[in-house]
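Removed from the display is one protein chain of the complex; every other protein chain stays in position.
And then subunit A:
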Amino acid sequence: MTTRLARGGRLLNRGRALEFTFNGKRMTGYQGDTLASALLGAGQRLVGRSFKYHRPRGLVASGAEEPNALVNLGEGGTFEPNQRATTQELYDGLAAESQNHWPSLEFDVGVANNYVSRFLPAGFYYKTFINPRPAWKHLFEPFIRQSAGLGRAPKERDADVYEHFHVHVDCLVIGGGIAGLAAALKAAEAGREVLLIEQTAHWGGRAPVDGAVIDGAEADAWVKNTVETLEGMENVRIRTRCMGVGVYDHGYVLAYERLTDHDPHPDLPRHRLWKIRASEVITATGALERPLSFAGNDVPGVMLASAVRDYVVNWAVSPGDRTVVVTNNDDAYRTAIALKEAGLEVPAVIDARTAPEGPLVERVRALGVRVETGRAVAKVKGRAKVEGVAMTMQAGEGAVLEVIDCDAVAMSGGWSPVVHLWSHCGGKLVWDDAQAFFRPDPEKAPTGADGQPFVRVVGAANGAMTTADVLADAGADAQAAPEAAGPIEPVWIMPQGAGPELRSKMWLDYQNDVKVSDVQLAAREGYESVEHTKRYTTLGMATDQGKLSNINGLAVLSRSLNAEIPQVGTTTFRPPYTPISFGSIAGQARGDMFQPLRRTPMHAWHMANGAHWEPVGHWRRPYCYLQPAETVEEAVQREVKNTREAVGLLDASTLGKIVVKGPDAGRFLDMLYTNMMSTLKPGRCRYGLMCNENGFLMDDGVVARIDEDTFLCHTTTGGAEHVHAHMEEWLQTEWWDWQVYTANVTEHYAQIGVVGPHAREVLDLVGGMDVSKEAMAFMDWQDGELGGLPVRVFRISFSGELSYEIAVKAGYGRALWDMLAEAGREVGMMPYGTEALHILRAEKGFIMIGDETDGTVTPQDLCLDWAISKKKDDYIGKRGQARSHLTDPERWKLVGLETVDGSVLEDGAYAVAEGRNANGQRNVQGRVTSTYRSPTLGRGIAMGLIRRGPERMGEVVEFTRTDGTTTRAKIVQPVFFDPEGEKQNV
């Protein structure tokens, strides 16, 4: 049984008890506890079930590397799965649940997998379930999905808020242990802007727990002094609870600050994702202890030796009355010392080395602890908790020499520097044979744009394993006494000659249930690459990304392949270092701020008048305006009829407006548009088509010539920014010597269409300009005043009706709209939305960019040859259009379509042809591009692209329907209404 010790706990505030629940059971901890230490302190050793075999699991580690203690935290909008108990600080009222078990943690049906584990070896998905094929989808996968898995997915929207923060620094130091503190101090003293971050809530890292002595005093004192010094420096910022997530190109680093996880607050940001640009990154990320691979090393109560002393020293938690220490190095002896000093028993230190010696070993011996050398653990006794260890010879095959009763096992297989951040952006590693670990290769650092290293690594992360070495490596002025230590002896399986029975109980990856036997099997089956073995066995693929398992796993693999460890190499280290919340990545981009929503000056009016919205780019435009008890379809039909018969009001503000000015403006527009713009007279408008270099139609709109040097180009709503960028690109890269300036003035104007037979009356009622046929002809524009507001009126029409588009400064847009709406009441004016606009133009056979075009359609396909100048030498797209495929007479071309029965064709429907293609699909000969019920004609009308369409007038073609049947439609001219244009020329 684990328990809280009566004294000690350097991080605890025993004056403040905190209540929490685990699986609904009430427990008590203290301020300063992590959830892990509080659970152990409350006697809760069993914390979860393993992923595949559902074996009982307890805490192994005390920090970010913990593989087992993943819990569901919170509920409802704050529910979050897979949270590590070791990195979750305790707070009053915390509610945690263990994962991956049914019906309960203590009794889990899924543990049956454990007893059939020989049927679930590495790659069992691919082997066992391959045949019969359909069984995978319908039988095996659902079963495996139910039995495997860790936390539940949240069901509710995240109730918390998150944010980003951007900073630029000279020097970012990641890791607040003694190495990071020393490096930060050094950089700060050199006058650099320094940001120092530490993932936990405490400075100093392992040094205080491990009894480091710096400048003759305990590490805690040096840490406190150094932190105070740094806090007092103007060029230094320091943050705890802030983890280095990833290092990217150009000194870009993400850091994850957990603002309220330790003290939830509904109104404050929970996490802050720091986006840092650093001239230099110093990683001081320490090292992680490795487990030893012996049978039963996953039984609750088997922990890392360093974690055992963390729990004893930091949180006054006893892992059990009697702890056996198993090691291949001197460092684990510190755990024996810490346990003895806390008044706990250490029945034995089992050291795989034959003749360990050194001050730590001697000290443990002097404390009266039995030290067994050349020995190993054959097996851990117990299932849900450690009951003892069977001791054997490390050199042998596992014959049991003696069973030692104990409650816990502290294991140490040596240390691995945390090289993740060094590696993210290309830093390479070297294998250090003497210390049996990979450490950063100083010759192969991540390099920046200048080819120079921008990441430096210091301390244990760089392979400096004693206090003195760490301080020296970090360039500290502080000193520590050199320590003598015996060499480590690499032990990758224990005992070295263990047979299959033992190897199949030696866990490498606790979280994904990967054992020594699985990696060996993969090697036997021909997996030589560590990356392939990883994916085949799932070693290191869990949420802990193999922090404990990777090195042990690849060492086992290298043995199996008879290769050296550095030859086998490591898997790739990728960000994030530990998982971070999706909320922090999204930051502000959620809810109303998920995307910017663009509003016209009349947005509020539309909202108040029944607008049914349609997204157009980032804009919202009224699709139609719903009157009481009206369907969307009815509203659209009413709006079209009213516009044809009376007058309609349209918010056209979203259309792009680009001013093009300069002596070469006409020449420039002649290149941009397919037709001639330079001949346009000031005061007049002309419709133009714009193609890309391949000859495909890109945008269209009306161009107005303002004066000799100045044109105003209207674009589609979605095309404004793109067309402006297109213009600038050509001006800046190809025609840099042409004298042309452009400006996108879309947002400076509100633009209002007054459309229909009574349009002129409405303008006259508002008053101020003569817009008579004589004063303003079709395709004229004029500046003037309407209702006292300065306006520019364009007499253009996209509906075939008498129509004026009125531009006014955006700040007056609503005022003009209100005046027009008021004046129009007398003549039956109604606003209309985008769908009515579409029907009005389709009745007239006008094309719409994005409906009739999709990036593969030329103006010629749309029979717009009249808008392609034959007189010009060149325009963008001209050469593209001359290519053989684009001049092919077989191309699908624009026609009108009239259903034989008057029904409405389905949008995007295909015109079917004889026969079937190689895939057994029906052959096609065209498709519908626009289709509507025309209220004007009382029938369905459509436009479509049909093979040789214009040559086939009157022919009846069949169109697909989603119900599998077809509809017959006649090929007709695309202009369904008023082909002579009489209505707009009044």
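By our rule, a contact is a pair of C-beta atoms (placed from the backbone, for glycine too) under 8 Å apart; a residue touches a chain by one contact, two chains touch by 3 or more; residues count from 1.
As a working rule, contacts and distances are computed from a predicted model.
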Original post:
Which protein name, taken from UniProt, belongs to the chain you can't see among "Transport permease protein", "Sarcosine oxidase subunit gamma family protein", "Dipeptide ABC transporter ATP-binding protein" or "Protein translocase subunit SecD"?
Top reply: "Sarcosine oxidase subunit gamma family protein"
Subject >> Residue in contact with the excluded chain [from A:Ala135, A:Ala589, A:Leu937 or A:Val986] >> reply: A:Ala589
**OP:** Among A:Leu367, A:Leu789 or A:Ala913, single out the residue that touches the unshown chain.
**Re:** A:Leu789
Subject >> Touch criterion as defined above, residue of A:Arg7, A:Lys25, A:His166 or A:Lys870 at the omitted chain >> reply: A:His166
Subject >> Touching residue (missing chain; options A:Arg814, A:Arg891, A:Arg922 or A:Lys970) >> reply: A:Arg814
Subject >> Positions on subunit A where the hidden chain makes contact >> reply: 161, 163-168, 193, 237, 259, 265, 267-269, 272, 275, 277, 587-589, 592-593, 595-601, 618-619, 659, 661-663, 739, 741-743, 745-749, 788-789, 809-812, 814-815
